[in-house]
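For this view, one protein chain was removed and the others were kept in their places.
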Amino acid sequence: VSLDRENSWTLAELSDFVGAQLRGDGKLKIQGIATLQDANASQLAFLSNPLYRPQLKTTRAAAVIMSAEFEKDFSGSALLHENPYYAYARLTSIFASPNTKTCENKVAIASTAVISGRAKIASACTIGAHTVIEDDALIEEGVSIGAGCFIGAGTHIGAGSYINANVSIYHDIVVGKRCVIHSGVVIGADGFGFAPHAKGWEKIHHLCSVKIGDDVELGANTCVDRGALTDTVIGEGVKVDNLVQIAHNVKIGEHTVIAGSSAIAGSTEIGKRCMIGGGVGIVGHISIADGVTVTARTLVTKSIKNPGSYSSGAPLMPSADWRKSAVRFSHLDEMHRRLKKLENKAEKK
Amino acid sequence: VSLDRENSWTLAELSDFVGAQLRGDGKLKIQGIATLQDANASQLAFLSNPLYRPQLKTTRAAAVIMSAEFEKDFSGSALLHENPYYAYARLTSIFASPNTKTCENKVAIASTAVISGRAKIASACTIGAHTVIEDDALIEEGVSIGAGCFIGAGTHIGAGSYINANVSIYHDIVVGKRCVIHSGVVIGADGFGFAPHAKGWEKIHHLCSVKIGDDVELGANTCVDRGALTDTVIGEGVKVDNLVQIAHNVKIGEHTVIAGSSAIAGSTEIGKRCMIGGGVGIVGHISIADGVTVTARTLVTKSIKNPGSYSSGAPLMPSADWRKSAVRFSHLDEMHRRLKKLENKAEKK
Partner (left out) sequence: VSLDRENSWTLAELSDFVGAQLRGDGKLKIQGIATLQDANASQLAFLSNPLYRPQLKTTRAAAVIMSAEFEKDFSGSALLHENPYYAYARLTSIFASPNTKTCENKVAIASTAVISGRAKIASACTIGAHTVIEDDALIEEGVSIGAGCFIGAGTHIGAGSYINANVSIYHDIVVGKRCVIHSGVVIGADGFGFAPHAKGWEKIHHLCSVKIGDDVELGANTCVDRGALTDTVIGEGVKVDNLVQIAHNVKIGEHTVIAGSSAIAGSTEIGKRCMIGGGVGIVGHISIADGVTVTARTLVTKSIKNPGSYSSGAPLMPSADWRKSAVRFSHLDEMHRRLKKLENKAEKK
């Protein structure tokens, strides 16, 4: 995507870019994307959630990305696509601020970066100011590393990955191609493993690595610990939100997504294409099948063998009512015994 | 507040500073603040929680900040104030360590900072060592930025704000005046938005910004994501604790406070003067009225339309008892059916 276009494209160009069927005026100049409600006459909007279908009648958008099934509801220019939300997502890459692409004043390799003579930096990389890259690190073609990052010895960053400012990646880690790593992420710290003995706890040095597949995104301040005697593995296409804890030896299958503030304890394996909600906890040493959904704030305490949706927790209530239910929860077993006793009595008659 | 006083003030000066009514010896030298129990004869103490009223008889404090209603319990010097806790809070600013004010060896703009020629830095700013400020950033008067920070292109920091070491602020963000941002905070990372398609997930580039009002404080390692098609907005006077996740498009009303390790999912709106306890989760796309209190570790799963206190969860129990209640929880619907059956039987007689 060329950025010297000043964000002005014709509707026909956008249609080609996203593989849509163009209806209406292909020469329309488009300067941005917005919601159906907010879009102005130079912006593109999209209809994905059918709830917003009535807004097709009132939108001022220059054109709308939509599914062919709603075509009759709208008289203006349109990009018809079988997956309008996906088409919208792809088009956002065109309209992203050029500022997302600056990396320390656009100098390719900042003079203040400290790069070991034994590190290898491929062509077309951008290395931000004050970033430190240690011995034998390998930075493949087209990688962008923001300011103030630390890349440990022997670590390998795959082609086209984009690492934002102030990321810390320990030694001997592998990050795949086209990954996006947000600020504050820490990859490769020691896992939380200590052996008890008479005087306290003996540290277990973690001898293995973290292997991150291609097209992975890790949100701000997320942590991925290195493995003890086996690697921590994050599969291709996995997306992880902010402030997520991924412990030592965890394996996460391809294309699984994990929302913010979740935590996965050591040695647990999560399948492919799972959807883990926000604030979910998953205990250690269990496994979760492919295609499992876990709703927000659930604690997964045992292995899940079948796809489907799983939950735990108690519902939101006014605090005064909640206190009463909470007291009864702590007497549930007694309540059950009393119920059983009544049933026995009733049966005898 | 002058810092060359070596932290020695007279009681009369402190009384003036905080707008209290002085009782006793205004010439007393005060060198610090402490609790009623710990204060020595050169320190000021305060009485806010009536539970500590008996300590008025035993404290060795030079003087006590207190409400006039307790005046008769104490024979020493006093600062009478209708809100003693507020008066205490204001006075802490006087006794804060001068070390809080050092920023990279007191050099105004560190020689090792990398600042774009296109950024604007107003007068009386302190910029720490190795901080990076990108093109077109605007740093207003009297801003302090600690060491190792990243300020993205086009970002605007309001007058008098204090940004601690190792903070990452992406491009095109607005931070208000007199804000305090603690170390490790990340503002403006992409929200967690991906469109599903046959081969995985397509990234949604987040085209909007984060707008933070005046007098906001963000705790260490807290994250605030940028909006997709609308800004993420944090209102004036909002206070956020450590390790809090604030997702894309969230709006938080003025003077709301959010305790540590909470998480707010995308597009949710929180009212003014709410009090959100620690570890709270709030799902996406809902709204919470002004003046709502949410107790610690609650999961808010639906909109809250009325002020008041809300909770969820189950109570703390010894693990052995808890296991029994937890089993019964999973059979609650069956228990209810059995109860209903007994009621029907009883009614027929």
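Letters A and B mark the chains as written, and numbering starts fresh at 1 in each.
As a convention for this text, a contact is a pair of C-beta atoms (placed from the backbone, for glycine too) under 8 Å apart; a residue touches a chain by one contact, two chains touch by 3 or more.
None of the values given here were measured: they were computed from a predicted structure.
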| item | value |
| --- | --- |
| Absent-chain contact - pick from B:75, B:93 or B:303 | B:93 |
| Contacting the left-out chain in the complete assembly, out of B:259, B:283 or B:304 | B:259 |
| Which residue of B:200, B:278, B:291 or B:307 touches the chain not shown here | B:278 |
| Interface with the undisplayed chain - residues on chain A | 112, 114, 116, 130, 132, 134-135, 148, 150, 152-154, 166, 168, 170-172, 184, 186, 189-190, 192-197, 199-207, 221, 223, 225, 228-230, 243, 245, 247, 261, 263, 265, 281, 283, 293, 295, 298-302, 308-315, 317, 321, 324-325, 327-329, 331-332, 335, 338-339, 342, 345-346 |
| Hidden partner interface residues of chain B, rising order | 32-35, 38, 83, 85-86, 88-90, 92-93, 95-97, 99-100, 102, 104-105, 110, 112, 128-130, 146-148, 164-166, 180, 182-184, 215, 217, 219-221, 236-237, 239, 241-243, 254-255, 257, 259-261, 278-279, 296-297, 313-320, 322-323, 326-327, 329-333, 335-336, 339, 342-343, 346 |
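In the analysis below, only the chains that are shown with their structure count from here on.
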| item | value |
| --- | --- |
| Chain A-chain B separation of Cα centroids, rounded to whole Å | 26 |
